[in-house]
Every structure is written in structure tokens, then in C-alpha cells.
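With one protein chain withheld, the remaining protein chains of the complex are depicted in position.
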Amino acid sequence: MSVEDGKLTVEVWRGAGGLGRFETFEVPRQESQTVLDVVSWIQQYADPTLTYRYACRVGMCGSCAMMVNGVPRWTCRTHVGKVATGDSLTVEPLRNLPVIKDLAADMDPFFDKWVQAEAVHHPSETRHDPMRAVDADSSARQQANAGIECINCAVCYAACDTVSGNPDYLGPAALQRAWTLYNDEREADPEAILDAVSGVGGCHNCHSMGSCAQYCPNELNPLAAIAGLKRETAKRVFRRRKNA
Amino acid sequence: MKAPPRAHPLWLAFVLHRVSGLALALFLPVHFWILAKAVTAPGELNSFLQLTEQPLVKLAEFGLVFLLAVHLFGGLRLLALEWLPWSDAQKTLAAGAVGVAVLVSGTFFLNAI
Partner (left out) sequence: MLDLRLYMAQRLSALIMAPLVIGHIAVMIYAIQGGLSVDEILGRTQGSFAWFAFYGLFVLAVSVHAAIGLRVIVHEWLGLKGGALQAFTWAVALGLLVLGGRSVWAVTFA
């Protein structure tokens, strides 16, 4: 059977709030078809009421992530041929987040936690100061660089079982952002970041299962970033003891 | 058994660490309770210790030693992951921890039979 005349059986989660069920659609198979293509086809040709979210279609904006066959993925860059089991596909809204409707997850808790993790740049200079030269080769800059390509898609957040079990946990994306800022030499208050990630939902709740790094579509490593935060916060305990 | 959709080596290492820790924590009160009989009821403890000659009990002991060893070496990997500079060899290290645990508990088993 060639791809062109094949059919795909797609189970799509439908519903709002906590309630919902799967609905089945038959979608024509196409060459180089992405999961987002499949969802868009359903919305355009089968059921215009299907709700989902996307913007750039090229893996830049981070808005189209969904659960595909139980795994969180950026749907615009995920080829059906790579993830379908036979001719069937299951598409659900991102895990660990409330559902607004159908495939659109409510991202508010995810972004609220970025703020809680103090993942906000505290400027050390004003716009009137001359631009500071940043040493691109320093070890701290390398550590920061490793995490700055995050597109906030929440795939890591949906993949993390610690987030599912512990709703207060800040999650991999927010903590990785905190780590990149902590390592930024222009950051004015790195200690405030360490304080923010040391609370009840902080980096110390991570069990290093590494699902964040496993499923990050940009192949970033939040697991290593969180380990860095644990190391620095633990070091600070010993430092304080010595200075006390 | 079909693996859950999000299973991968480090996730399995997490599950193994959690399940072994839970099992050890549940075993500990029993362990302490029976050992205290050395004074309160030595006869009872002796007849219990004779049970350890049973092949099935030896196998269970091997299981316990494996759980202890795998929790120890898996835990040392986690401590190194968190407190030493990052290493990309986490999957290898996790597999190594299980390997060493098999070796250690195997040594115990060979001395038990």
C-alpha cells in the first residue's frame, strides 16, 4: 500500500474542562505528513469545531505540542510515519496541564511557575551604560548557552512524572531557565534565583528520571540544568556553614 | 509486558530506585522486629534462622541483597549526577550500577547456597 492512497485512523481527545472522550477520524495519508497536518485536516475537512493551537509550523514558536501516542511532541515537526503505530494515531492535549478544550491545554500554570522560579532577568546595568562584552568561552556562559534555545513548548513539563505527582513542582523548563540566568554574567541577583528554586516546589523535588531531556524537541538537557541548581544550592549550604 | 509509552533507560532507573527503596523501607521494621528477638526470645529467633536454610528463603534473601545493592549503587550514581560535574554517560552509569548490584548480590547468593 503506498502512502498516498492509505488512510490513517486517528483517535482525538474531545472535551472541555475535566470531561471528555476520544473521537475517531479517518484521515487520508500523505507523503511527509506531520501530526499537525493531520489535526489541521480534521479541523478543515471533518469537524470545524476541533480546537487546537499552533502558529509558526516550523518548530520555532512552541505552541503546537500535544501528546501523540502517549508521548509529548511538537506536532509541526513530528512526521506521522515516524510515530504512527501501523495506521493509527492517538492525539491528546499536553499532559500535566488543565485542558481548555479538545487539544488546547491551558498554559497558565506552566508560565506562572517560570515567574515563581525567579526565571526573570535582574538587570545589572541600565540602557545608558555601554554594552558589556560577554566572554563567550567562559564555563558559565557555556552552561547558559546550553539552555537558551528553549521554545517554551512544555513538552518536558508534560513528560515529567514528578510534575504529575507533585503539583507544586516548578518543572524542568522553568528550572532550566533559572539555571541559564544564574549563569549569565549580566545577572544582578543570582542568589535570589537560588532562593527561589530552594522552596517546597523547587529543584530538589526532581528525581532525575530525565524524561525532560529524553523528549525535548530541541535536544536540550534540563536534567543537567536542574542538577546544576542542586549542586549550587548544596554548595551554598556548606559555604554558609563556614561563614557562620 | 508492553512498556509504557514514555519508558526509557533513565526512567527505568528511577522506577528501580523508587521500588527498591520502598521495598527496603517496608522490610526494615520486620528486620528490626525479628533481630530484637535475639534477647527477648532467642529460641524463636533460632528457629526463624533455621528457615534460612530453605532454598526459597535463600532466594528471597538474594532478592533483598539485590534491592539493597541496587539502591546503594543507583543512589551513588544520583549523588554523582547531582554533586559532581555533569557527565553525559548517565545511561551507561545507570546500567553499570545494576551490573555491580547483580555482581554483589550474586556473590552473596553463591556464599549462601
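Read from first to last, the chains carry the letters A and B; within each, the first residue is number 1.
Going forward, a residue touches a chain if its C-beta (ideal position, glycine included) is under 8 Å from a C-beta of that chain, and two chains touch if they have at least 3 such contacts.
This is a predicted model, so every value here is computed, not measured.
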Among A:34, A:75, A:162 or A:208, the residue in touch with the chain that has been omitted: A:162
Hidden partner interface residues of chain A, rising order: 162, 165-166, 168-169, 198-202, 204-205, 230, 233-234, 237
In chain B, positions touching the absent partner: 18, 21-22, 24-25, 28-29, 31-33, 35-40, 42, 45-46, 49, 52-53, 61, 65, 68-69, 72, 75-76, 79, 82-83, 104, 107-108, 111-112
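Quick note on the criterion: only the chains that are shown with their structure count from here on.
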Centre-to-centre distance between chain B and chain A (centres being mean Cα positions), rounded to whole Å: 34
Sites on chain A touched by chain B in the complex: 69-71, 159, 161, 207-211, 214-215, 223-224, 227-228, 230-231, 234
Residue ranges of chain B touching chain A (in the complex, touch as defined): 4-6, 8, 10-11, 13-14, 17-18, 78, 81-83, 86, 90
